[in-house]
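In this view, the complex is presented without one of its protein chains, the others remaining in place.
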Amino acid sequence: MSLHYGRRLMSIPGPSVIPERVLNAMHQPSPNIYEGALVDLTETLFPDLKTVARTRGALAIYVANGHGAWEAAITNTLSKGDKVLVLGTGCFAISWGEWGKTTGIEPQVLDFGMSSPADPTKLEEALRADKTHDYKAIFVTQTDTASSVKNDIPALRKAIDASGHPALFMVDCIASLGCERFEMDAWGVDLMVAGCQKGLMVPPGLSFVFANDRALAARKTADLATSYWDWVPRMNPAGFYQNFAGTAPTHHLLGLREALDMLVHEEGVEQAWARQELFGKAIWAAVDAWGADGGDLTMNVRDPASRSRVVTCIKTSNGNGTKIRRWCEDIAGLTLGIGLGMAPEGSPEWHNAFRIGHMGHLNVPMVMGTLGTIDSALKALAISHGNGALEAASQVISEV
Amino acid sequence: MSLHYGRRLMSIPGPSVIPERVLNAMHQPSPNIYEGALVDLTETLFPDLKTVARTRGALAIYVANGHGAWEAAITNTLSKGDKVLVLGTGCFAISWGEWGKTTGIEPQVLDFGMSSPADPTKLEEALRADKTHDYKAIFVTQTDTASSVKNDIPALRKAIDASGHPALFMVDCIASLGCERFEMDAWGVDLMVAGCQKGLMVPPGLSFVFANDRALAARKTADLATSYWDWVPRMNPAGFYQNFAGTAPTHHLLGLREALDMLVHEEGVEQAWARQELFGKAIWAAVDAWGADGGDLTMNVRDPASRSRVVTCIKTSNGNGTKIRRWCEDIAGLTLGIGLGMAPEGSPEWHNAFRIGHMGHLNVPMVMGTLGTIDSALKALAISHGNGALEAASQVISEV
Amino acid sequence: MSLHYGRRLMSIPGPSVIPERVLNAMHQPSPNIYEGALVDLTETLFPDLKTVARTRGALAIYVANGHGAWEAAITNTLSKGDKVLVLGTGCFAISWGEWGKTTGIEPQVLDFGMSSPADPTKLEEALRADKTHDYKAIFVTQTDTASSVKNDIPALRKAIDASGHPALFMVDCIASLGCERFEMDAWGVDLMVAGCQKGLMVPPGLSFVFANDRALAARKTADLATSYWDWVPRMNPAGFYQNFAGTAPTHHLLGLREALDMLVHEEGVEQAWARQELFGKAIWAAVDAWGADGGDLTMNVRDPASRSRVVTCIKTSNGNGTKIRRWCEDIAGLTLGIGLGMAPEGSPEWHNAFRIGHMGHLNVPMVMGTLGTIDSALKALAISHGNGALEAASQVISEV
Partner (left out) sequence: MSLHYGRRLMSIPGPSVIPERVLNAMHQPSPNIYEGALVDLTETLFPDLKTVARTRGALAIYVANGHGAWEAAITNTLSKGDKVLVLGTGCFAISWGEWGKTTGIEPQVLDFGMSSPADPTKLEEALRADKTHDYKAIFVTQTDTASSVKNDIPALRKAIDASGHPALFMVDCIASLGCERFEMDAWGVDLMVAGCQKGLMVPPGLSFVFANDRALAARKTADLATSYWDWVPRMNPAGFYQNFAGTAPTHHLLGLREALDMLVHEEGVEQAWARQELFGKAIWAAVDAWGADGGDLTMNVRDPASRSRVVTCIKTSNGNGTKIRRWCEDIAGLTLGIGLGMAPEGSPEWHNAFRIGHMGHLNVPMVMGTLGTIDSALKALAISHGNGALEAASQVISEV
């Protein structure tokens, strides 16, 4: 018998749950793109997005996914042959560096594996070793969506400062923006990339590059920018269409306006961070309990301080990761994320990981519904697990 | 801090959660009401609704809420001064009888209190005592939404048959149709009333009266029917508008078509009943666990056989019912049902009951999310409760 | 070849075009019906609906179509055997009277045919002749949707006053409310019925009865009201559910709130009346031009003062009415209204009428699009018509 005949819950690490209000805001006839309401609305997006990013820097919005924002970040700041130091803590910073190879940059990876954050000491060492300042930029993710490692951005900045190295500090917040505390200016981040489909609660299709004065200055010497990626006209548009290097993404703008109303003007960014933090802890408490007493579930990231607040990667044995996902999807009405990068796709080990996405539009019934469904799956599949996981989570939540 | 910034979950005993597909099906321009697609679509609703009700009888659809369907049932079958035997097991059969007083019928209540089902033996006695067959009809609910008592309709029918009494057996399935097993023809129900906003998953605004041959025969002598309620033209329309005694409820018809596609043609009615049954048991398991060891939560209905599969009324002390509801609503993002009829509204005792609605569009994350949120509330409010409630529920679900 | 592959235009006399904003407002999850936003919203509907009706009287809202409102009007004010004088100017006042027969009232029709308004002089005569004041009420439509006759409500009131007759003056504004000037209090109307699906721009499913003190007083002696129709608890609810005699029509209330925002708070009722007046004149100018020089189209109502501002009934020969409708529907993407009541359905003459609905959510492209499409049909079907119809209409509009 199947029990999924209700409102399906998506607990994947993005695209995240879209608020009904955002979908409604996008259910609109085509607007005029030359003047009027859409043009006015677009202007209001910039300050609100900067509020979310905690920056007074500049912002370019791209009709592109996050990989497009990576390319924009690279091409506006770097030149052919530039070296980049990549801090590998999962899949995505490494992919970002690889992505840039077609533009001619040369990434070098300092790899911290799939379960640990970047070590500031090793970063400092690497930078000190680069006496000729060949590294023009450092790439890192705040949250690596694959490993669910969270990097300590302020600590990495301190390491850079300690080394005296001038490389641009470039952070990928695609998974985390709006969910995990991030203070671009206070933390000394030079450039940050993000997308609309995770903490910003809009269907995929827009991405963002935030740049401070150091990053803007780099643009003057960078020789890679093409007309589409060039952020100069986007940041200083002579006409509305230059904001988007062509036709505006009308419906995404409508959706983003509604999402920012919710995040910035109703809940508030600080409160959203705190909510996500609490939900993260509730989920960890459940997973830790499942894993106790020889239970088959293990947190991929041991140290709570290094665990992402928006995604949790869980390891199992015996292909149980996939079995749990299948039961939740087919029988129960819950979609969980596949493991990513923990093992070669298709290998038996690949089935030993899954991820819970817990980002953005999220409340108690959604968190407890996700955990309760996994608990049902463990029992249904007779997978070994410790007791009390759900109450461990509800206990954390109750301490709100 | 508030944690409700996600997709709010409504676990009230109706109007129930509307599937996104149904809302989309209703998001349509006005159709032509004289010919074409809407006229064709309407014809398909009748057989599918009868499939849900398990009847080959006749059906009238009303633009009205459930109270309108009560009036239609009364006025099409009864006459001024007719006596009706009402089986009181909460609020709603009694209200149905009261409702009819303005038409001139005379309800007499056989009251079984707020926590027990109608006793077939007592019904048989009452009918045998009515040697002159003054009772023209018997009113009962399958599920009383207030008390969450479930009546044993086949057993009551047997009692009627045993008594040899000719009164029409009229059942209110407003809360339960599509969720609890109900077999109109096989069980010998003469007339049944239902609404669209519970198990049928459409916003309130339509109600239904199903009638078998005995009920149709009663129409011939009944003298109360007015033009609006008269089911004769509705059941035998000379033109499309007669289906609805005037303008068709266009968007409700569109929504109902989609909902019936889901219930009848995709999931199947038998499977929906089984799903609801399992979810009911999961919820009872949790409430029983919370109430163990002196916990403050008690099932209003002791005997599982007499518990509704679509709503659960829970009793507390110290006004905790309202406190739990408030925490869930304001902090967590879950709306629970108020207690109804368990104590005078506004009295301190009124706050000692609440209800979980679990009808219709419902899956595992919704059930476990509801229970998990209540568990968080109990802990946050330091309300005494037994352990293991959530896992007791997930255990039940795992045995699917 | 078909040319209908665009946004279909409905120019039928109701259900009228629903604004996209109203559909969006209805695209919502089920709300809490016990407290909170929906309860607050509902309270705001009453004053705004009274603003539209220009009354300080009382208002009851019914989950019912317009025929239900007819029944509510009858049962709250009249008693078995009461005589009613019906002013026949098409189909609907006569139907209203017929509708009441099942309740025991006795309608007597003063028939003015299918193309003329009620004559105040004849009304005065009829009332003077009723020396025993047997008529307890007078039924009339402001606009008869079938004939497109508009009655002169203030003139009829004057006739009643001149006769000194105490009958209640009851007006059906189902087609016209919000579109044609109507001043319930200033014009001395005692009771008015309306629906939500025409000038109020919401899908069918709600209807309204407005009552002044005289009508309210009649309630005290009327003996027909049943629990569902009784307006007393609806007008003086002890609890929210009494507003609707049971479950609130949640999504209709959401839609109506949006529609009233548009009509009352954005455009303004006076402005809406003026807009509809101008569009009516534009349409008449076109039809008059098509009919000139032996053209086959004729206005059903000759005198502009007696023409409805919301619907226009047009007569043809040779079944051309249906041919025009078919071409517009099948080839062009425009749905026109069928003729109603002008000839027996199915007879050859029945095909010699059609109607243009022009009520509610209407602007210049919609009016000119309707007329332009009909003009194309006339040419495509080689139906004789005068020249210059479209420019006659655009000329009227240009004089805004």
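Each chain gets a letter, A, B and C, in the order it is written, and its residues are counted from 1.
We take it that a contact is a pair of C-beta atoms (placed from the backbone, for glycine too) under 8 Å apart; a residue touches a chain by one contact, two chains touch by 3 or more.
Only a predicted model underlies this, so the values are computations on that prediction, with no experimental measurement involved.
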Per the touch definition above, residue among A:T75, A:S115, A:T298 or A:T373 touching the missing chain: A:T75
Candidate in contact with the missing chain, chosen from A:L23, A:V39, A:V109 or A:A217: A:L23
Footprint left on subunit C by the chain that the document does not show: 1-9, 17, 19-20, 27, 262, 267, 271-272, 274-275, 278-279, 328, 331-334, 361-373, 375-380, 387-391, 393-395, 397-400
Residues of subunit A in contact with the chain not shown: 8, 10, 12, 14-18, 23-24, 26-34, 63-68, 71, 75, 99-103, 195, 197, 203-205, 225-228, 230, 239, 244-252, 335, 337-338, 345
Sites on subunit B contacted by the missing partner chain, in the whole complex: 20, 24, 27-29
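Please note the rule applied: only the chains that are shown with their structure count from here on.
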Chain located farthest away, centre of subunit A as origin (C-alpha): C
Subunit B-subunit C separation of Cα centroids, rounded to whole Å: 36
Subunit A-subunit C separation of Cα centroids, rounded to whole Å: 55
Multi-chain contact residues (two or more partners), subunit A: 20, 27
